[in-house]
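Removed: one protein chain of the complex. Kept in place: all other protein chains.
Chain IDs A and B follow the sequence of writing; residue 1 opens each chain.
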Amino acid sequence: MSDRIVKMQIPIILTAVIGLLMIIEFFFPMPAEVTSLNVTLRSFVTIISAAALILGTIVLTIFHAKKVGTRGSEWYYSIVYVLAFVVTAGLGVLNVRDTTFLWIYNNMTSPIGAALYSLTAFYITSAAYRVLRAKNWSGAILLVSALVVLLMLIPIGAILFPPVLPIGTWIRNFPSGAGFRGMIIGTSLGVMGLGVRVFLGRQKEHLGIREEKGGPE
Amino acid sequence: MSLMDKMLALDQRIIFALMFLALAFPILNPVILPMDIQQYSRDSFEFADAVPNGSVVLIEGGLTAATYPQGGPGLEVQIVHLLRKDIKLVFFSIGTESSAWTVTAIDNALAKLPSGVAGENGVNWVHMGYVPGGESGVAAFANDIRSVKTEDHFGTPIGQIPLMSDINKASDFAALFWWGGSEGSIPYGVRQIVTPFGVPMTGMCTTNEVPNYTPYISSGQMVGIIGGVRGSAEYEYLMGMPGLALGQAMATNFGGLLWAILVVLGNVLYFIAGRGGGSK
Partner (left out) sequence: MALIVAGRLIGLITLAIITGSIVYYMQRAYSGKIPKLRRLAAVNQIDEILGRCVEMGRPAYYLMDTVTMDTPSVLAPTVAAFQILAYTARSAARLGAKFFVPVTQGLAYTISSEIVDEAYKAENKHDELKLDETVMYLPDGADRMYIINHMWSDEMAGAFFIGSWYHKAVIFTENAARVGAMMLGGTDTTHNIPFLVAICDYSIIGEELYALGAYVSEDPTVSSSLAGQDIGKFIALILIVIGSVLLTLGMSIKGLLSM
């Protein structure tokens, strides 16, 4: 089978057919066979995601194993990765409900994930200190709005400064809500446009394909 | 570089250290300060309170390791709230990790149940587990649960679950509670369950996502929302069950005030330094 058919036409046709099946199922009552087919296709997503995870893990393990082998830069960190991977994967393969494996997940993986998520608070403060400066009128409005809404959100804010509650609620419900509505509408239209272009095969860059364009100027 | 310039370009590590102290101190030494209850949280609580006793409700458990500290305490308390009213709970998740964390929330909630309140799996609650496919999965689940799930999270066939005997689509539920965390999935519930089936809904999301959903609340498609750790803390407060969320929310007082002080300080220094003009 030619390279063009395999790399380009088959993915585009698959994308269009499966996408249309999902859309049609949403709007029109379908026979049980079609619904069952769509359920199967959706479960493929889970399988492909798992395969992608395995693929990424293999790529990463090869990368770090090479680094250890060639004593690349900071190769000692790669040893830590390889050891952690071997121990955790080994325990998981033996028994994913094993107490030790769950201990690693509950006491190491989860707290680390939560801690990394919490970095946001520190960086938001650093960014706010640097960026929220009233250099002009729009900056001043942004600054005042941010302060009012923040004081509204912290539990003691409305106790210390009672006016922030009605003002902050108004800011959140009206100007902010209106802005978000506009963005949601615009984004949804953008997604529809992208879907049409991808279904029709007009945009193929996400497949790693770039063709010299011959459209009218 | 003058002192003013150094202050204006303050090393972020100093800011991080100050924020760490502002958050760590009240967590290690809990300080309970007065708290105002937000209208969104009150609406969400009253929504749950108004669900008729003995009804069956649907709960989407979308919390993960990253968002469980914010929403987990609130979800646990809400489970207790609903079980105390003899409301039957059907859980599902649209993520694999969140499906596992939903089990954690259920286990923790069952441990907090007052004596005399039933919490039996298959009778008072059931966890249908992971529903693949994102929004299209939710749409299929809402139309015909048995076409998507044939067994629950623990492997029990759906036909052997007493609670599910008369339940097969979204219209069989009295209410929907969408604990979306940071999934950004609340619109799935609005579009696939609220709008087509008319099932009333409330939800939970992280604090920064609340503005995303104010349009749905304004239009009446959602009733209130539990926003982040403060929302969870307010739910604990309204239930009279102070817990982890309340402690964390108190810490946000100090973190938030530090944030505000730093921003004001930065602007004061900026004006004193005589910088001006030009837009970003």
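The rule is short, and it goes like this: contacts are C-beta pairs under 8 Å (C-beta built on N, C-alpha and C of every residue); 3 or more make two chains touch, one makes a residue touch a chain.
Quick caveat: nothing in here was measured; it's all calculated off a predicted structure.
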| item | value |
| --- | --- |
| Contacts of the hidden chain among displayed chains | A, B |
| Given A:16, A:45 or A:104, the one touching the chain that is not displayed | A:45 |
| Touch list for subunit B against the chain that is not drawn | 12, 66, 132, 134-136, 182, 184-185, 195-197, 208-209, 211-212, 220 |
| Missing-partner contacts on subunit A, residue numbers | 23, 26-29, 45-46, 48-49, 51-57, 59-60, 63, 112-113, 116-117, 119-120, 123-124, 126-127, 130-132, 142, 180, 183-187, 189-198, 200, 202-203, 205-210, 213, 215-217 |
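Following the convention adopted for this analysis, only the chains that are shown with their structure count from here on.
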| item | value |
| --- | --- |
| Separation of mean Cα positions, subunit B and subunit A [Å, integer] | 19 |
| Complex contacts: residues of subunit B adjacent to subunit A | 9-10, 12, 15-16, 19-20, 23, 33-36, 39, 64-69, 96, 130, 132-134, 136-137, 139-140, 143-144, 147-148, 207, 210-212, 214-215, 218, 227, 230, 233, 249-250, 252-253, 255-260, 262-267, 270-271, 275-280 |
| Subunit B-touching residues of subunit A, taken from the complex the two chains share | 22, 25-26, 32, 35-36, 38-39, 42-43, 45-46, 109-111, 113-114, 116-117, 121-126, 128-130, 132-136, 138-139, 143, 146-147, 150-151, 153-159, 165, 169, 172-173, 176-177, 180-181, 184 |
